[in-house]
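A protein chain is absent from this complex, but the other protein chains hold their places.
Order of writing sets the chain letters: A, B and C. Residues in each chain are counted from 1.
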Amino acid sequence: MAVRVGIAGVSGYAGVELLRILAAHPGVEIVALAAGGAAGLPLDEIWPGWTGRLDLPVEELQAEALGDRCDAVFLGLPHGVSAKVVPGILAQGAAVIDLGADFRLRDPAVYAAAYGLAHPCPELLPEAVYALPELNRARLPGALLLACPGCFPTATAIAALPLVEAGLADMVVSDCLSGVSGAGRKASPRNLYCEVQESAVAYGLAGTHRHTPEMEQELGVPVVFTPHLVPMVRGMIATVKVRLLRKVDAATLQAMYADRYADHLAVIVRDGPPASGDVRGTAAAHVHVALDAVRGVVTATCAIDNLCKGAAGQAVHAFNLAFGLPETQGLPLFPVLP
Amino acid sequence: MAVRVGIAGVSGYAGVELLRILAAHPGVEIVALAAGGAAGLPLDEIWPGWTGRLDLPVEELQAEALGDRCDAVFLGLPHGVSAKVVPGILAQGAAVIDLGADFRLRDPAVYAAAYGLAHPCPELLPEAVYALPELNRARLPGALLLACPGCFPTATAIAALPLVEAGLADMVVSDCLSGVSGAGRKASPRNLYCEVQESAVAYGLAGTHRHTPEMEQELGVPVVFTPHLVPMVRGMIATVKVRLLRKVDAATLQAMYADRYADHLAVIVRDGPPASGDVRGTAAAHVHVALDAVRGVVTATCAIDNLCKGAAGQAVHAFNLAFGLPETQGLPLFPVLP
Amino acid sequence: MAVRVGIAGVSGYAGVELLRILAAHPGVEIVALAAGGAAGLPLDEIWPGWTGRLDLPVEELQAEALGDRCDAVFLGLPHGVSAKVVPGILAQGAAVIDLGADFRLRDPAVYAAAYGLAHPCPELLPEAVYALPELNRARLPGALLLACPGCFPTATAIAALPLVEAGLADMVVSDCLSGVSGAGRKASPRNLYCEVQESAVAYGLAGTHRHTPEMEQELGVPVVFTPHLVPMVRGMIATVKVRLLRKVDAATLQAMYADRYADHLAVIVRDGPPASGDVRGTAAAHVHVALDAVRGVVTATCAIDNLCKGAAGQAVHAFNLAFGLPETQGLPLFPVLP
Partner (left out) sequence: MAVRVGIAGVSGYAGVELLRILAAHPGVEIVALAAGGAAGLPLDEIWPGWTGRLDLPVEELQAEALGDRCDAVFLGLPHGVSAKVVPGILAQGAAVIDLGADFRLRDPAVYAAAYGLAHPCPELLPEAVYALPELNRARLPGALLLACPGCFPTATAIAALPLVEAGLADMVVSDCLSGVSGAGRKASPRNLYCEVQESAVAYGLAGTHRHTPEMEQELGVPVVFTPHLVPMVRGMIATVKVRLLRKVDAATLQAMYADRYADHLAVIVRDGPPASGDVRGTAAAHVHVALDAVRGVVTATCAIDNLCKGAAGQAVHAFNLAFGLPETQGLPLFPVLP
């Protein structure tokens, strides 16, 4: 019997990516759509591309009403908003798969510092599972509150985990390149086509980006993180540099990565550096590791689709694990090329 | 039991789009891949994005060997090449779904004029079905040689058919905008990123484009066709202008389009002009019609994904009909947004 | 002695293109900048790329203050706004070069129908010169109110004029492709990067676009005009189709175009269809004509940079003529390639 799911935040980019994946997922039935400002509009006005494909209203976001009809509710909502509706959804017995930031940080003080507001329901933080399958697969079955990682932490963690777990790094320098969809669908002058096209920029410099504490929490070492915005819609590259604490040869490094991810179907270890276009539209991560023996530095790069592996696809992956569905059921793993 | 299919030309853009669709199609099993110059290379060298996802060799293109193992062979090959292998495939009892140009034109003299070579097997032309589902759905079941329409004729026909069938037009003026993937994967200076990006151009002017005779064959009226190349990978817009032979009002026009496509799941009639991004990654066409009563002109626009509805997706659609599978089985109809 | 100029609307795309051209123009001195909502902000906050390059405040838009200090004021303002400030500027003895729509249409009733408001100063319309140098060069010297053409009418007129002037056309079908900068710098959801990138769309269908009356006024025949938005920042292609009223051969056509523009330095008649990228950053138009003798149709294409030849560059060109400066002084004619 299909799992009944709802999508809150369907007017956003992560929301419509959830829609694409879940509408084609053989193990689920979408029973409810909700949004904030766009509530009440027909779906085909919000997303003309969906005209004639799904006959569901876009409701106002009401926790109990959603939780009541769904077995699982996916949330693609701004930080601060998720935390307000999660208790009500859980109270109805439905699971929550939160793509937002509200349940990623275990320490409410860190949350408050990063997001500038007191956490609305800190008592739920211990129940949340940080839903990176490559890190917490064992903790996901049966979990009711899934805190899906951000796109930058996902790509950085997959690139850095083998090095950190092997004790080779006391600091991770991560430069990430992100497509513009990561900035959301807000009508801000900064996101206008003519401001973004043919231009690249670094931002959130010097530890000021909100994803830094999330990375440091999961990796356990200081992270010097610099995000860059590049003119593409989807896609992300994380390039992680680590000054090695001890010598290691290239073959050992390669084997470390191959072993670390052998059991993880979403991660492919490549011989050369992956392009973000290689994983377009998929819930997969491609990773590569290279040794600079002269300077004692390892460079590991990870390519993901920020909206899929970095958001909606990874959320469905974790949901599959939580609900005991086949791990890759309904998961887009075949890339949209070119 | 799954239909056994092969893909010839998997190193091209239409070929890899076939791969994406057919690998996820629940009614088929991909049993063979073939290519021209890329034969013998591992699939993940041709398409790094497919690393770890499909374990099949890329063989040399041999008609009998393909026809022998397959129930259906999809051909994404240059014109002239398809015609050479089709007889051998058919001789083994396999069906052919040809995405190329060799079997679209019924008159070998027109073919010779358009493509500059004598047709290699004109005796097969009468057996070919022009595989536009919106035109020839009834003729597809059981067909063995499917000639899939070009992308420009697909978009132009869907926009123009209701007008032409109603006898409203004695000439169709079609201006089409195409993504660059339509030019194929050849390493030509014209297709370099820096030559194409931030630039648009008309080409194939004054009736010289090879798709003009195909359009005129199917529409039955002269077509003034101007293709334009615009800086995007996928997507196509056809804007069809018709000087009305008799008066018609807007409501009648709208009803004509709604009725014409009511039964065709791949076509959505929209209230406003569709963007090509609305149908990205899908086998769908969105169409809109507008009346300029002052000048006595109708403008109909159709948006498709040139690689999907304009090539691989439509081929799978026609294949489903030919093989008696559910019409939309395995067909990507949910768009990749944004 | 340098002509003292002001730029009103410097926070917009046409405004900053004026800034680029006029700041490098050896015959002018920029003495004033003005803007609407952005007034009072430092120029380098509005345009960080201008940091350290020009030390002028961005003032509120006050007609008399501008007219008083300037010999000429360039207006890159929304329609309706220009008309309010033009009388005050003229009253101070300064010339006005208006890039907006307010003085292009000679008939105030047509203006009211197209723009939805009564013209604020219809008494000035007879004084305005439609500042297309290729049409009205003789009328420009000494002119005080220059109404610069829109980008679509510029490209369409340059493509169509030789045909219309020769009496070969009773209707012009113009399909234009425009870069996104033509939509201005408004933070509208429609102009967001992720909505525009990798997508093309037709709009303003069936005679509803405001540039149609302007084209018909200048060409004197009905114009079936369809604008398309394509994913690039700058650039425009007009593809004009004309059903010939009498036969003409290709050589005659080519000579007609060559003769028509022999004396116009901004227009280059090309042997093949021009790409918009060929004229990037320039005040030039490239044009090509092709004959389809079979269908009795001529297709003429014109490529311009919508912000330069289609706006700021053409404005400076007309200003040079009006003020008796060398025609191409300060005019960008060397393209930014690639």
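We take it that a contact is a pair of C-beta atoms (placed from the backbone, for glycine too) under 8 Å apart; a residue touches a chain by one contact, two chains touch by 3 or more.
These numbers come from a predicted model, not from an experiment.
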{"item": "Contact with the hidden chain (one of A:Ile46, A:Ile237, A:Cys308 or A:Leu321)", "value": "A:Ile237"}
{"item": "Touch with the omitted chain, as defined above, among A:Arg4, A:Arg106 or A:His228", "value": "A:His228"}
{"item": "Full-complex contact with the absent chain, from A:Ala118, A:Leu205 or A:Ala262", "value": "A:Leu205"}
{"item": "Residue among A:Ile7, A:Cys194, A:Val269 or A:Ala315 touching the omitted chain", "value": "A:Cys194"}
{"item": "Absent-chain interface as seen on chain C, which is shown", "value": "13, 16-17, 19-20, 23-24, 47-53, 181, 185, 197-198, 233-234, 268, 270, 272, 274-275, 277-282, 286, 333-338"}
{"item": "Missing-partner contacts on chain A, residue numbers", "value": "171, 173, 175, 177, 179, 194-195, 197-203, 205-207, 222, 224, 226, 228, 230-237, 239, 241, 243, 273-278, 280, 288, 290-292, 294-295, 297-299, 301, 303, 338"}
{"item": "Absent chain, residues of chain B that touch it", "value": "13, 180-181, 185, 187-189, 191-198, 231-233"}
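One rule holds for everything that comes next: only the chains that are shown with their structure count from here on.
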{"item": "Centroid comparison with chain A (C-alpha atoms), farthest chain", "value": "C"}
{"item": "Cα-centroid distance, chain B relative to chain C, in whole angstrom", "value": "38"}
{"item": "Inter-chain centre distance, chain A versus chain C - centres from mean C-alpha coordinates, in Å", "value": "45"}
{"item": "Chain A-chain B separation of Cα centroids, rounded to whole Å", "value": "35"}
{"item": "Residues of chain C engaged with two or more neighbouring chains", "value": "194-195, 197-198, 231-233"}
